[in-house]
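For this view, one protein chain was removed and the others were kept in their places.
Every chain is named by a letter (A and B) in the order it is written, and numbering of its residues begins at 1.
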Amino acid sequence: MSVPPLLKIENLKTYFFSKGRHAFIRSVDSVSFEIQRGETLGVVGESGSGKSVTALSVMGLVGAAPGVIAGRIGLKTDGIQKNLLQNLDDYVELAEADGRVVEVRKDVVGWQKNVERLMGKVRGKAVAMIFQNPKSSLNPFLSVGRQIAEAIRLHTPYKGEAEGRERSLYWLERVRMDSPRLRFDNYPRALSGGMCQRAMVAMALSCEPSFLIADEPTTGLDATIQSKIADLLAELKSDLGVTTMLISHDIGLIRRLSDSVAVMYGGMVVEYGPARKVLAAGPESGHPYTAALLASVPGERNIRGKEPLQAIPGDVPDTIHVPNGCRFYGRCSRVTDAVEKECASLLPPLLEIAPGHTVRCWLYGGN
Amino acid sequence: MRKRYVQAPGENGDSSGLRFFRKADAVDLLFVGYGLLIVALVAASYVAGVFRLLPHDPEALDLDLLLAPPGTAGHLLGTDFMGRDIFARLILGIQAYFLPGLLAIAVAIVPGAALGVLAGYREGRADTVITWFSNLVDSFPRLVLILLVVAAFKPDIYYIMVVAGLTNVPAAVSLVKGKIRFLKEKNFIEAAEGLGLPRRTIVLKHILWHHCRASLIIRATLGMGEAILVETSLSYLGFGVQEPTPSWGNMVQSGANYFLQGNFWPSTVPALAILLAILGFHLLGDGLNNLLERKAAY
Partner (left out) sequence: MNLKGVKPVARVLAREVAVTALLLLGVSVVVFGILYLSPGDPFSVLLEGQMTAGVPGLDVREALGIPKAWYAQYLLWLAGMLRGNFGASIRTGLPVLEEISRVGLNTLLLTLGSMAVTLLVAIPIALYAAVRGLNRVSFPLTMAAYVVSALPVFWLGYVVIYLFMHKLGIFPLAFGSSGAARGPNRLYLLLPIVVLGLGNGTLSEVIRHLREEMGRVLSEDYVRTARAKGASVWKHAYKEGFLIPVAEIVASKIPFLLGGAVIVEQVFNWPGMGRMAWQAALDRDFPVIMGIAVLAAVFVRTGSLLQRFVYVAVNPGASRETIERRTA
C-alpha cells in the first residue's frame, strides 16, 4: 500500500561551523522520517537534539553557515510536489574521512537564492510554522490583527482590507481569543504569552496550509496556559485535521496529540513508530533513551510515593565531539556484554522491530 | 562562490589555547596590529621630539630648496614654503596633540565613569539629572563650543583640550551606564550586594575594573583619534598652535595655497600623517572592540 506521504525527509544533514573550535556542529546528522496526510508526528528529544533545526531546515530558514548540506525533503500536497532541497548537490561538495564529513564547500549565497525560489510559493501557504516564544515572534511594531490579516491577504482569496479583517476576526474567534475585536488592534506588548500563541496559531491556520510545523508551542508559557493551548491544538486537530509536525520536549503534549512519534538524540532519530508503541517504551522495550526519557517524567509515584526522580545519568550529547559508536553509549543502562563492542565503536542503523516501528539500537539485532 | 569549511581530520575539535585567535577574525588582528604600530610610532616620535632627536633642524631655512618634494637630498619628506624640513616639523607637530590629547582623554573618562556609575547604580533622580546634563553637553557641536571658548578666553591648547574632553563625557557616561544596566539585568550586582560586598568594592573592582575596563580603553583610543582631529582642525583654522611652532594642522594650512598651484607635498605630507594616525586609533579601537567586547557565539 503506498499512499505517498505528505512529507518525507531522507538523510537530512544540517551542520554549523564553529570558528572558535574549528569544527562542525552536527546538529542534524542524517535524519529520516515521513508524515502521512492528516497525521500528527510528534518529535521528542532534549534541547540540542536537533528537533528545531530539522524544522527550520524543512522551511528553509536555517541562517547560519554552512546549514543544510545533504538530504532530500519531499513535500507532496495538492498542487505541490517537490523536493525542497532540489539541486542541493549543485551547491555543495562534501569530503569525508572515516565515514564522517570533514570538509564542506558550499555556495551559501547561491543556495539561499535557490531556497527562496523553491520555498517562495510554499511558505505560509502550503506549509506554515509556529514558534516558541510567541511574544517575540510577533512584530512589535504592528497590531496583532494586521499581522494575521497580512497572512490571509497574501495566501488566500481574501485580498481586500475589509475581507482580511473579517477573516482574521473569524480565526481569532476560532482560536478562542477573548474579545477578538479588541485584540485585533492590540499590539503584542499588550497580550499575554498565551494570547500571542493563539494569535500565532490563527495566523498560521488561517491560510489553510496542508502542513503545519509547531515548534515547542507550549514551552515558555505558564503551566496553566500550556494546558489551554494544548486543548486548543487538540480541538483544531480534530476539527481541521491538518498534517502536523509537533516538536516538543513535553512528553504529555506529545502523548496527547501525536499519531506517530520520532525520538531524536544527538542529531539523529533513535526511535520512530506509532505513538502508542513508542511511548510505551519501558525497561525491556523500545530504545533505551526513550525508556529513560519516559521514566524521567515525574508521575504519581514520585509525588505520592515520594520516589526519587529518575534522571538520566551523564551529560547532554556533544554534537561537536561526535563519537564513533552509538551516541547514547555511555549513558545507556541496558548495555550487555554481547553488544558492548558494537555499541562503543559502530553506529547502529535504524532496525525494524515491528511493522512501521524502528529503533536505532544494537540490542535489537544487526550484525 | 563557494565558502569552505574544514575540520581538521582525525580530530573532533580544537582545544582552547589557540581558540582565541581562531575565533578572532584576521581582520580584527590586523586592525589592532596596525593601531599598535601607530601608537608606538607616535609615542616614539613624541619622545624623539622632546629630546630633539630630529633628522634635521626644524627651524633651519633652506632658501634654495623651497617646496621640495619628498625624496630630495637631505629632506626625506621634502620642505615647506620656507625651506624648512617637513619630516622634522612633523615629529615636532606631535607635541601639539600628544599630551593635550591625553589630558582630554583623562577629562573625558574620569568624570564620565564616575557620573556613569552614579547614574547607573543609583538610578532615579540622579539618573535623570545626569542624563539631562549629558544631553546638554551633547547639544553643542564641539568645534562651535571651542570657538566660543576661544572667543571668550583665547586659551592655549591645554585648556581647549579640557573643553574637548568635557564634550566627550556623555559618551563615557552612557558607556558605563549601559554596562551597569547589563549587569543589573544579569543580577550580578544584586548578587554582589547580597554577598555583603562593600559598595566601593562592587563599584571599583567589579563594575569598573572587570567589566568596563575594556570599553573604557577603547573609548580612550577613539578619544585620542578625536583629539588629533580637534587639534589639527583648530590649528588649521589658526586658533591652536601658532606659527612658527609646527602642528600638523597649520602645516596643511600653510601649504594650502601652494597646493592649488600644483605643489602638493607640503600640504599632503602632514595630511597623510593625520590620516594614518587617526586611522590607526580608529582601527585600534574598533579592532579591540570586536576582539574584547563582541563575544561571538561559540
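The criterion applied here is as follows: a residue touches a chain if its C-beta (ideal position, glycine included) is under 8 Å from a C-beta of that chain, and two chains touch if they have at least 3 such contacts.
Remember, predicted model here, so these are calculated numbers, not experimental data.
A.B. asks: Among B:Val42, B:Ala68, B:Val241 or B:Ile274, exactly one should touch the missing chain; which is it?
C.D. replies: Reading the full complex, the residue touching the unseen chain is B:Ile274.
A.B. asks: Return the single residue from A:Glu34, A:Asp107 or A:Glu150 that touches the missing chain.
C.D. replies: Per the contact definition at the top, the residue touching the missing chain is A:Glu150.
A.B. asks: Give me the chain A residues in contact with the hidden chain, please.
C.D. replies: 59, 61, 63, 109, 120, 122-125, 128-129, 131, 133, 136-143, 150-151, 154-155, 185, 187-190, 200, 203-204, 207
A.B. asks: Considering the whole complex, not just the chains shown, which residues of chain B touch the missing one?
C.D. replies: 1, 27, 131-132, 135-136, 138-145, 147-154, 174, 225, 229, 232-233, 236-239, 249, 252-253, 256, 259-260, 267-268, 271, 274-276, 278-279, 282-283, 286
Just so we're on the same page, only the chains that are shown with their structure count from here on.
A.B. asks: Hey, how far is the Cα centre of chain A from the one of chain B, in Å?
C.D. replies: Once rounded, the distance between the two centres reads 51 Å.
A.B. asks: If we count contacts the way the header does, which residues on chain B are in touch with chain A in the complex?
C.D. replies: Touching chain A from chain B are residues 1-14, 19, 22-23, 296, 298.
A.B. asks: Which of the residues in chain A come into contact with chain B in the complex?
C.D. replies: So the residues of chain A in touch with chain B come to 15, 17-25, 65-66, 91, 93, 97-98, 102-110, 320-322.
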